[in-house]
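A short write-up of the structure that comes next.
Left out: one protein chain. Kept in place: all the others.
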Amino acid sequence: MRIPGKGLIDETQVSFRFDGHAYEGRAGDTLASALLANDVRLMARSFKYHRPRGPLTAGSEEPNALVTVGEGARRDPNVRATVQEVYDGLVARSQNAFPSTSFDVMAVNDLLSPFLSAGFYYKTFMWPRAFWEKLYEPVIRRAAGLGALSGEPDPDQYEKAFAFCDLLVIGAGPTGLMAALTAARGGADVILCDEDNRMGGRLLAENEEIGGMPGHVWAEEVLDELRDMENVRLMTRTTVTGAYDQGTYGALERVRHHRPRGPLPKSCFWRIVAKRAVLAAGALERPVAFRNNDRPGVMTAGATRAYLNRWGVAAGKSVVVFGNTDDTHRTARDLIAAGVHVPVVVDNRHDAEPQGDYRVIAGGHVVNSSGRRGVEAVEVAHANGRRESFACESLAMSGGWNPSVHLACHMNGRPVWNDAIQAFVPKPGMIPGMTAAGAANGTFSTHGCLEDGQQAALDALSDLGRKAEADTLPPAGDAPYRIRPLWAVPGRGRAWLDFQNDVTVKDVKLAAQENFRSVEHMKRYTTQGMATDQGKNSNVAALAVLADATGRAIEETGTTTFRPPYTPVPIAAMGAGGGGIGFAPQRFTTSDAAARQSGAPMIEAGLWYRPSYFPKPGETTWRQSCDREVRMVRDAVGICDVSTLGKIDIQGPDAGAFLDFVYTNMFSTLKVGRTRYGLMLREDGHVMDDGTTARLGAHHYLMTTTTAAAGNVMKHLDFVSQALRPDLDVRFTSVTEQWAQFAVAGPKSRELLQGLLDAFTPEDWPFMACGDISVMGVKGRLFRISFSGEHAYEIAVPSRYGDSLYRELIARAETLGGGAYGMEALNVMRIEKGFITHAEIHGRTTAFDIGMERMVSDKKDCIGKTMSERPGLMDPMREQLVGLKPVGAVKQLTAGAHLYNAGEEPVRENDQGYITSNCYSPTLDTVLALGFLKNGRARHGEKIRMVDSLRGLDALCEVCDPVFLDPKGEKMRG
Amino acid sequence: MRITCPICGERDIREFTYQGAAVALDRPDPEAGDEAWDHYVHLRENPAGRTRDLWYHSGGCSAWVVVTRDTVTHEVFDTELAEEAKA
Partner (left out) sequence: MAELKAKTPYETVTGGASGPERMEVTPFVAVEVDPGALTSLAPYKGQAKALSTALEAAHGMGLPKPNRMTGKQSAQALWFGRDMALLIGPAPDASLAAHAAVTDQSDAWSVVELSGPGVDEVLARLVPVDLRGHVFKRGHTARTLVGHMSASVTRTGADSFRIMVFRSMVKTLFRELHHAMIGVSARREAAGAG
């Protein structure tokens, strides 16, 4: 019910829909305040018992009023109606109810509640195991669930961003505003974050004066000053969700949750780096546990005042107030002044006196509520035990306030118990650089908050090396906080502690009785403190009940662990921009466009995209294209972009010595103008990478790495040079991207180059030669190297010419009966030649295993040498690289299949090795494979059984040399 | 977490790649024997408290950095270039 003339929001009307009905609200309303204004207070059903629920609070800690906002793929489940702002066209609906909130068939759970107590799932759904997936899980999911995701990809845009400041102020109530103002006036860079859409905190919800003016007016004046300062950034709708190491804070900004769809991102996840921080997050009010305290219309007194004073909405025409601090009287005064009937104020303190024209029951309790779909009456027990009933439409209750210590505890700190305020407060220094101030630190008076905020800012300024003086504080209320502990009203029936998870006082007692006495165990056993509100309303009361049940003090019982995030953060915001192709950078070669134009399907190789094969008209399978491309290279000439291989330019007087140290073989002896294959080990003696390195000058080398290991090799070289051998004068840099490099392979490669290069004498380019060339007027490099086993070259030009040269090479190759070949053909040809890739050097193989132990020079030390000589790594019974050919009508040899001796059971104990690479060789018209076999080099000619359990294959093969084709390399060298 | 690169200044952790204990700086002589090599390549302390480890400024200047920090509080005490550090 809206009270004319009350509230701080303007009169602009907005239309929205809730559960299919159209309503009017006002700009500045939350969904909860707008619905209450329309006398709708039933907004949700509870998680477990499907009890009807209305809003308990007016903030982000709301446990009950969870709704789904939006429709289709854009819907957002579990949105708190107390946070969601209404706007024209907003569509929201209740959740966890079928068919509707007011009539919910699952409410039968409530009748079954005697059987659904704490630990019910653990006790009931124990066995049989098969029932879990088929029965229990689906049933529980349907019966006890919050809102559901759409199951479709999220079409909305999200953002993430970085921000930096001297001082981060978390919360813009009196404390935060004063802290921000003091720091900003002192010249610090300030970010002030508040999760609300309007700054001011409790000043917007209370009748409080600061400096002789209403608190919200004072707040607006401070904000006006802050808005005009260049060193201040105000971030509304931004919840600081986590405190992390070295002054990093996570914060979620709701950018477009309060307006219709448009180009704005929906939310933004900020990483804020702050030299200092002030936690001014305020405090959260505690409900009191009594029988049926979850009935719609029962809410915290602070929420009652917030709806009244900020939104001009009364929770009912008559409101009973119940509590244990002066807030009960503050609530009664505000309600009466607004014309709301207050039948009685139940102040649990025995010395309570009325502070206005209303009746007070001192030392009493509210013991029960009744009503059909919401509160219609409450039953009160006097101090002497006498019972009295009061008709009312709402109950405002307060069990005192809990400082919002959460962020202060995110680095595993535990708050300390403060007996005077019956609450936990942060311990100083739990987050380096952060100070808690105001209500978050247990200071509850307005004056105290201003003073605290100012002092925290002055301390921060001083830490930052800035001088600042304390301005005179405006006068404000400074009444003491007097509280009588009140957690749970004694008596029968279910009294709710955790509204969101339907955990009652009885559940916590049962947990203690069944020996789940540790607070962490109690939490897991009862589910208290889980889900979206993370026990913000219930943790302290629940552990007070646990403390009582276990005969311990509250401080002795301790708290559970506070972890980020403070409020839920959508994964979509944390991973903003990372969906689909945004997941990782895409790297495209200079021939990418040409390859795609010719229809080549691209495959990912690390971040790179490379052509798989180049289909010709009439070819319907990749194998047809691949076979043709292999024959084309073997018979004529093929072109392949090999630019993705890592290229590292190495220079300096000690370049040769450096290479000798990182490679197993010698490079200082390599002649200028020559290229050599090199093998690189890790320090543990296993192979890291391989590739060719060319000597371009006396002190100038060019190393190539495999595509996959380029980054790792660079990191390794940096490590060796900086950390192990800083004595060597050598410099290197990646030139992978500088050069576009293409393999020109096949018997006609020489002929192709003769027409292309400006002056080319083939006799000057023996196998493994390298040097400068000129191609159509452009300076490039040529390498006489081969990964196909054919007479081949690799030609490199600066990348700007890559596209142009590639197209020229293809055109010339085609006139010679050749063309482009892709990764599939490249792989087939290297298997035919027994050349290894990372399928073979997969991290567990040694030089010995791949038959290259002679490449480990005994003339020098190198990385990995000592450890590679361990007897275990030279054991002949290790698995060694072999070739495998099928015996008989075998259709397939498969990578990943294991090898067994013929006649032995294919079980792990008998394992003889495994296959790493396989292909169909069009050259030899047979399937081939490379693999590792125990003592394999001595077993050429032996028959071995291949078993692929995954694909159900079982075949016999013959062990042979891994080089299937041209074992002497005559074609390559010729 | 933030790490101060001795060259670039304080940076977000995402710019760095973690490697492992700074023991890796202390490469033994090839003839140092099995025990020394075993220790160098395989054996690592797992301290709850002060530790020295290697980070690579992969998303920055490519420096290898020795970071002295506390594994419990996550406090960073000191950073220095690997090329200047004595293990």
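Labels for the chains are A and B, by order of writing; each one numbers its residues from 1.
Criterion: a contact is a pair of C-beta atoms (placed from the backbone, for glycine too) under 8 Å apart; a residue touches a chain by one contact, two chains touch by 3 or more.
Please read these numbers as outputs of a predicted model, since none were measured by experiment.
In the complete assembly, the contact with the undisplayed chain comes from A:Gln651, out of A:Asn38, A:Gln651 or A:Asn901. Of A:Gln246, A:Gln624 or A:Gln738, it is A:Gln738 that touches the chain left out of the display. Taking the complete complex into account, A:Leu264 is the one of A:Leu146, A:Leu264 or A:Val672 that touches the chain left out.
Among A:Leu223, A:Leu724, A:Leu805 or A:Leu881, the one in contact with the hidden chain is A:Leu805. Annotation for subunit B: contacts to the undisplayed chain at residues 7-9, 11-12, 14-15, 57-63.
Residues 157, 159-164, 255, 259, 262-265, 268, 271, 273, 577, 581-582, 584-590, 592-594, 596-597, 608, 649, 651-653, 722, 729, 731-739, 775-778, 797-805, 808 of subunit A touch the missing chain (whole complex, contact as defined above).
Here, only the chains that are shown with their structure count from here on.
Those residues of subunit B lying in contact with subunit A across their complex are 1-2, 10, 12, 17, 19, 24-25, 27-28, 30, 37, 40-42, 54, 56, 58, 62-64, 73-76, 81-83, 85. The residues of subunit A lying in touch with subunit B in their complex are 162, 244-248, 271, 273, 411, 432, 683-684, 711, 715, 718-719, 722-724, 726, 861, 865-867.
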